[in-house]
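What follows is part of the complex, with its chains left where they were.
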Amino acid sequence: MSTIPKSVKLGNHVAIEQDVMIGENVVIGHHTTILRGTEIGDNVTIGCNCVLGIEPSVNERMRKTFKANNGLVIQCGTRIGHLVSIYSGTSIGENVFIGDHAGIRENVSIGAESVIGRAAIVELNTTIGKSCTVQTNAYITGDTTLEDRVFIGPCVSMSNDKYMGAKPYSLKGPYIKTGAKIGNNASLLPGITIGVNTVIGAGAVVTRNMEDGIVAAGVPARKIPS
Amino acid sequence: MSTIPKSVKLGNHVAIEQDVMIGENVVIGHHTTILRGTEIGDNVTIGCNCVLGIEPSVNERMRKTFKANNGLVIQCGTRIGHLVSIYSGTSIGENVFIGDHAGIRENVSIGAESVIGRAAIVELNTTIGKSCTVQTNAYITGDTTLEDRVFIGPCVSMSNDKYMGAKPYSLKGPYIKTGAKIGNNASLLPGITIGVNTVIGAGAVVTRNMEDGIVAAGVPARKIPS
């Protein structure tokens, strides 16, 4: 059974499964589902119509994913919007903000104070550092790393599959170093590295590694002389 | 208490908070949440699993937003799809259509007869005129103006932050004049103006103001001689 402290404010028609741990002063909106094994820290706020703690599932043509040993963990003070989905095996740090309609897969780690925008999607096996901003509609592919204080603009797109399913391939998303900033609707190719504090222009298509501290833009993206 | 006229058709498991005003012949789908202070005009149709009238909320790294004095107002004859989120302090005109999975923030005004597509996102402090079309998956950033009869193609992206969070900056989205048309997946930079009846090609990256009545395309977008 799940025990719910008296300080918790539950909406109407909430579904809470077994083995859920809920901290003090948590708020859970109407029609939200908390699936088994989820741990929610103190002072967490969760909106309406969310689905939290989802067990991974695939069809036969998709990559097998691990069976999460742990449930979803949401640390203190984090705010989750409305109509959000988050999988089990994922850990969300303290004071994170997750916007409405966002979707976060299994085996993801999100550092303290980071912001995941409205309708942003974070795929599996991805690490997001502290104080990152992932803006609205951005797509963080699987097997990606964002170090700390990275800024991902709205509608940024990434890929982790060089052969688009045609060959067996070890999937690898981008590796984006501390303080880098990616402009809106830029496209990042599989496995590239973006250097420390580097800025990528809006609409750029980044096909190669970008060194530290530069500005790059265009299709394909090239360094802009400073 | 909220009073609900007898002519209203309520789905199952609907959650309606206090101080909600609902007009005649309104239809509200299953599992939808109407939060306090929302005003719904006559003949409005709302789908299932929506969350309407959301109070703004931020974390410490995000821009402070105003506390809406008014609730969400939805005028007569408007149709709202399924799995939609809309904030308080926003006003939706008559006979507007809002597609499934769309998200609309606080302090937004949408003129009569406009269409907001499926999964489109409209950020805060934005004004959309009459008879506009915002297509599927388009992203209308904060502090943006669309005059009347503007067409925003599918997956169009906008930004309102020139320094991507690096400097304090007065945020400013695009200003798009009457009858302008933006092709699918185009990227618009902060603060640019698109002229009356101007057409921007699919995939263009618009980095500068575009005068009235031209066609522009490419990366960066340039005027195409007529």
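Here the chain labels run A and B in written order, and each chain numbers its own residues starting at 1.
FYI, a contact is a pair of C-beta atoms (placed from the backbone, for glycine too) under 8 Å apart; a residue touches a chain by one contact, two chains touch by 3 or more.
Quantities reported herein were computed from a predicted structural model and do not represent experimental measurements.
J.: With 2 copies placed here, how many are in the full complex?
T.: Number of identical chains in the whole complex: 3.
Please note the rule applied: only the chains that are shown with their structure count from here on.
J.: So chain A and chain B are the same sequence; what rotation in degrees superposes their CA atoms, nearest 5?
T.: 120
J.: How many Å are there between the centre of chain A and the centre of chain B, using C-alpha atoms for each centre?
T.: 24
J.: Any idea which chain A residues touch chain B in the complex?
T.: Contact set of chain A toward chain B: 11-13, 29-31, 45, 47-49, 79, 81-83, 95-97, 100-101, 113, 115, 118-119, 131, 133, 136-137, 151, 153-155, 181, 183-185, 199, 201-203, 218-219.
J.: Once bound in the complex, which stretches of chain B touch chain A?
T.: 13, 15, 31, 33, 49, 51, 54, 57-62, 83, 85, 101, 103, 119, 121, 123, 137, 139, 141, 155, 157-159, 164-166, 185, 187, 189, 205, 207, 219
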